[in-house]
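Up next is chain A:
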Amino acid sequence: MMKKTLTVVLLLAVALIPVAVLAQGGTIKIATQSPLSGGQSAIGVDIKNGAELALEQLKAPLEKMGFKVELAPYDDQANPDNGVANSKNIVADPTILAVVGHYNSGVQIPSSENYHSANLANVSPANTNPKVTDRGYAEVSRIVGRDDVQGVVAAQFVHSKGMKSAYVLHDKTAYGQGIATFFQQEAKKLGMKVQGFEGTEEKANFDAILAPVIAAKSDVIFFGGIYDQASVFFKQAREKGYKGMFISDDGYDSPEAVSIGGPALLEGGGLYYTTVAGPAKLYPGTAKFQTDFKAKYGADPRPFAAQGYDSMAICLKGIEEAAKAAGNKLPARKDVAAAVRKLKDFNGITGKINFNEKGDLTVAKYFVIQVISPDPAKWNDNKIDKTLDIAPPK
Partner candidate 1 sequence: MAAIKSGKASASSIVNNFLNQGKRPYFLASVYLALGTLLVYFNPLNMASFFFLLSSAFVIYKLQMHGGFKLAITAVALLIIVPIIGIRNIFYLEVIFQISVFAALALGLNVVVGFAGLLDLGYVAFYAVGAYLWAFFGSQQMFLLAEIPGTAPSGTPFFLPADMFYLFAFLGIVVAALTGILLGLPVLRLRGDYLAVVTLGFGEVIRVLANNLDKPLNITNGPQGITPIQRPTLPEGLLNSLRVLMDPLVGRDVSQGEFYNLFFYLLALLVIIFVIIVVRRLDDSKIGRALTAIREDETAAVSMGIPLTRMKLTAFAVGASFAGIMGVMFAANRTFVSPESFSFMQSIGVLTMVILGGIGSIPGVILGAAVVIILNLQVLQGLSLYLSQLRQSEAVIPIIDFAWKNLSTQLDPAKYQRMLFGIILILMMIYRPAGLIPAARRKRELSTRSKDKKKPITPSSTAAEADHGAA
Partner candidate 2 sequence: MALLEARGVTKRFGGLLAVNKLDLTVEAGAIVSIIGPNGAGKTTFFNTLTGLYRPDEGHIVCQGHSLVGLRPDQIAKFSIARTFQNIRLFANMTVMENILVGMHTRLFQDMPNVLLRSRKFKLEEEQAHARAAELMAFMGLTGVGDELASSLPYGVQRRLEIARSLAADPKLLLLDEPTAGMNPQESCEAMILFQKLRDQLGITILLIEHDMKVVMGISDRITVIDYGEKIAEGAPHEIQSNTRVIEAYLGSGAAAALTNKESEARRPIQLEKSPAPDAGATLLSIENIDSYYGHIHALKGISLEVKAGEIVTLIGANGAGKSTTLRTISGLVRARQGKILLRGQNITKLPPHDIVKAGVGHVPEGRGIFPRLTVRENLGVGAFIINDQPLVQRRMEYVFHLFPLLKERLDQKGGTLSGGEQQMLAIARGLILNPKILLLDEPSMGLAPVLVDLIFQIIEKLNKEDGIAILLVEQNAHMALQYAHRAYVLSTGQIVLQGDAREIAQNPQVKSAYLGG
């Protein structure tokens, strides 16, 4: 046994000696990190796909400067251990100049410690947890609104519609719970009655949790989470006879939401969601993105795919600016991070992007959208009920 292994190992050693270091002078890599496997990979993969699409479509300026631009997709498995290990791997690769990343705040927060200590620019497409930017790292920015804003928008909206009572649910993730928490706070502040606040990891069977919800007969149900859970919940609530309004967050922004729930969702008080991503009607870029995405990956983009696209776009732009400043040479990581932060009025498919000193969007545009058709194909015709520009809290 052992001798065989030993022989193999020795042979390997001999074979390895001539391995030369490949010169990678003109290559620029941009990494993505998101869960590509496991239960949350549906969205993680689309973040990566969005970024990949952006890289393909927008790498021309850098290629003109003589760089080879590549994507390095990492899988954090929604697990901090993997995320942190990958972040160290990313940091160790000098050709990587920016990271688009993380879906889970739980992975983003520890991983970005490493980006921070390596001055590596990190643009987050999905992390709405306030802590992500509250640490004040110059490298870490995000192009999504904070939980504490989006939830507020939804609460103000339902209040403006004259709703008196609300039932708040979330998906027991940092994302969903965060938004739901701020919705609840704002609703209370506005004098609404919050009849319940509960989280559930359950994906399909909402029978039990619905009992108090139905009994409460609230005017509106808010669900903080992703559409594939929210829609099932809404559907079952309607089946149990709930007649009021549904409202959810940007995780709900997917045509599939209506294919899950069917026409019943739109009955009664209607179905709304808030989003930071402008609908296709307002932003031609979004419509193009959706067709391109569908053409390339064969399915409609899921939530955060557009944000993945924009994050990548910003990284590319930042690198371009930094490279220009460095005289068309490979820029330093520190300069890339600074360049990203300095971008002014960047036109993304999710809106105009400006960062404040913490890395949050200076002004994020928030839309409240009403779903008007149970036909998934007509998702883009959804009605914009309200548009708000809100700056992050100080």
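These made the cut because all candidates are chains of the complex that A comes from, given by their letters.
In this text, a contact is a pair of C-beta atoms (placed from the backbone, for glycine too) under 8 Å apart; a residue touches a chain by one contact, two chains touch by 3 or more; residues count from 1.
This is a predicted model, so every value here is computed, not measured.
Note on chain A: across the options 1 or 2, its touching candidate in this complex is 1. Interface residues of chain A facing candidate 1 in the complex, by the touch rule stated above, are 2-7, 9, 12-13, 16-17, 19, 21, 36-38, 41, 45, 48-49, 70-75, 77-82, 84-86, 88-89, 91-93, 104-107, 109-110, 113-114, 116-117, 129-131, 134-135, 147-148, 172-174, 176-178, 181-182, 185, 199, 201.
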